[in-house]
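Dropping the structure in here first, questions after.
Of the protein chains in this complex, all but one are displayed in their positions.
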Amino acid sequence: MSFLAAIDQHLPVIVVLAPLLGAVLVALVRVEIASWPIAVLAALISAAAAFRLVFVVEQLGVVSYRLGGFAPELGIEYRVDAVNVLILLVVTAVSLVTLLYARQSVAAEIDGGRVPWFYAMMLVAMAGLLGMAITGDAFNAFVFLEISSLSTYTLIALGRDRRALVAAYQYLIVGTIGATFYVIGVGLLYLATGTLNLALIVERLPDVVSPRALIAAEAFILVGIALKLALFPLHAWLPNAYGYAPSAATVLLASTATKVAVYLMARFLFGVFGIHVEIGPVSVTGVLILLSLAAMFVASLAAVFQRDVKRLLAFSSVAQIGYITLGLALANPAGLTGAFLHIVNHALMKGAAFMAIGAVLLRCGSSRLDDLAGIGRTMPATAVALTIAGLGLIGVPGTSGFVSKWYLVLGAFDDGKGWLAFMIVASSVIAVLYVGRLLEVVWFREPGKAALAASEAPLSMLLPTLLLAGLTIFFGIDAEMPARLAGAAATVLLGGHP
Amino acid sequence: MSLVAMLASEATRFTIVLVMVAGLYIVIARNNLIKKLVGLSLFQSSVYLLYLLPGKIFGGTAPIIDPRFDVYANPLPHVLILTAIVVGIGTLALGLALAIRIKEAYGTIEEDEVLAKDRGPAGAAARKAGPRG
């Protein structure tokens, strides 16, 4: 009892510490065979802690953890409430499944000597993302942002193709500009309020005399985060980065990295600045709705014309992020619930889709759309998972993608914006085009030479893929659990108590 | 004294913005991968100055407790910027490493030439060689 209580007390730090220590151990041991078990164990501990935190947060509302025992004015505070506990759960759970999946994919795609480094970087990226989500300190969030970013650049550069290097370099430039913009904004906030703790900043904001400093701070912070979450039109880095990264890294990035950035944006928009505050003459929600719509349509259209499946799915990610930011911009309970549901669901769907493509890449050696022809006959289970994920991306009833879009449509009607609801449905039609093109090739084309030679993916890769695909179906039929957590998150963001 | 102090503080602000914009301009306008990284470093350096500015108190001494002094500079921004500098070093080292690998894989560090080499059928053939080295 007392031991468990002691663990409960330290849960917030355990979530971040487990992957960080795991990374250190992997780098210290540096034996290829030992890397994967250590990584999985670290992710398992982190996921268990996050799962336990969900219950603790439901009881207590807010869990605060002071690193080093310092007061929030001086030190760093980890602050977990209904909003970020959901993000923690998604990131840890998907990372764990990704690591379970990764073993054979990594063995095939990464040179032997680099395998331990690869796992270490995966764990560091995970720790960075979790830290960004859990911290209540604006500058600490920057440090974790850079920790996750630097490890991400490394992961992308480890891809087989030489274009992976260029993709990593371009992402490094854009990502660093984004992070620096964020830190400029935080610096201006610090100048105005004299503190870096988000809760204290909120308390002191009314006393700030110069609204101009706040406007500049908000603009810098939002643009900086928008670069990291690939908000249209700042998404140019994403398709290359996802397209050329090693499969396991793509799964991790696509299902977690942008989501944490979305969370950070939601935290600043709702928790600090207030969503309805205008930046000078510009309304934040108006701009966000406009950019979200552009992302939904333009990126979906771009996805239709891609010849590589990984790039197709990457453009689809940009479009799906548009749905999430649209939910934020609606700023009502249904819309926000939809946004957070879509964070969960998109992590599952995109995770499953990229895992399936990773399995195809392992067996066929290519992710070009033409080389996937007829893969449904030789790799049926993988193709089924890909199909389910694709249907989820469209938002077909019975998949979780439908539930989140349903909430978004509800949110649009609640806001009196029926035309937005129409746009959501209309953009889903474009999703039908790119998913349909993919499924047509997979199921109805005559298999090519590579596809005929391929055999079903190994069980260690197939099971995680099917698990995520199965969850997509399960949450499409019984969305009670994620909808409750997302609803609680929406309530807290809008200033209520769950 | 007060006028000098005010001018000095405005001058620092002016410098900060100048360095910031110059760095960002280099990142966007230069084609050379190394020069872009130089610009990025410059851009980041301006942020270090931005943070250090409020930490400095006129007449204040280094924050080491000593009975002879009672006005100290605020140590917190320095600590924050120490962290940011380390992050900047990591970014720069990684960026330079990537630039070297790109040079080995493509034979050039001019961005437009790198991108041009991946277009067309010649690029597809060369890509097979991969960046390993």
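For clarity, chains are labelled A and B in written order, and residue numbers in each chain start from 1.
Quick note on the criterion: a residue touches a chain if its C-beta (ideal position, glycine included) is under 8 Å from a C-beta of that chain, and two chains touch if they have at least 3 such contacts.
The criterion applied here is as follows: contacts and distances are computed from a predicted model.
Taken from the listed names "Sugar ABC transporter substrate-binding protein", "DNA polymerase", "2-hydroxyacid dehydrogenase" or "Multisubunit sodium/proton antiporter, MrpB subunit", the protein name that UniProt assigns to the chain not shown is "Multisubunit sodium/proton antiporter, MrpB subunit".
Taking the complete complex into account, B:Val86 is the one of B:Ala5, B:Ile28 or B:Val86 that touches the chain left out.
Although one chain is hidden here, its contacts on chain B can still be listed: residues 62, 64, 82, 86, 93, 96-97, 100, 103-104, 107. For chain A, the residues touching the chain absent from view are 10, 13, 17, 20-21, 23-25, 27-28, 30, 65-69, 120.
One rule holds for everything that comes next: only the chains that are shown with their structure count from here on.
The touching residues of chain B, counted against chain A in their complex, run 20, 24, 27, 33, 36, 40, 43-44, 47, 50-51, 53-54, 76-77, 80, 83-84, 87, 90-91, 94-95, 98-99, 101-102, 105-106, 114-115, 118, 126-127, 129-132. Taken in their complex, chain A has these residues touching chain B: 74, 111, 139, 142-143, 146, 150, 153-154, 157, 160-166, 168-169, 172-173, 176-177, 180, 183-184, 187, 190-191, 196.
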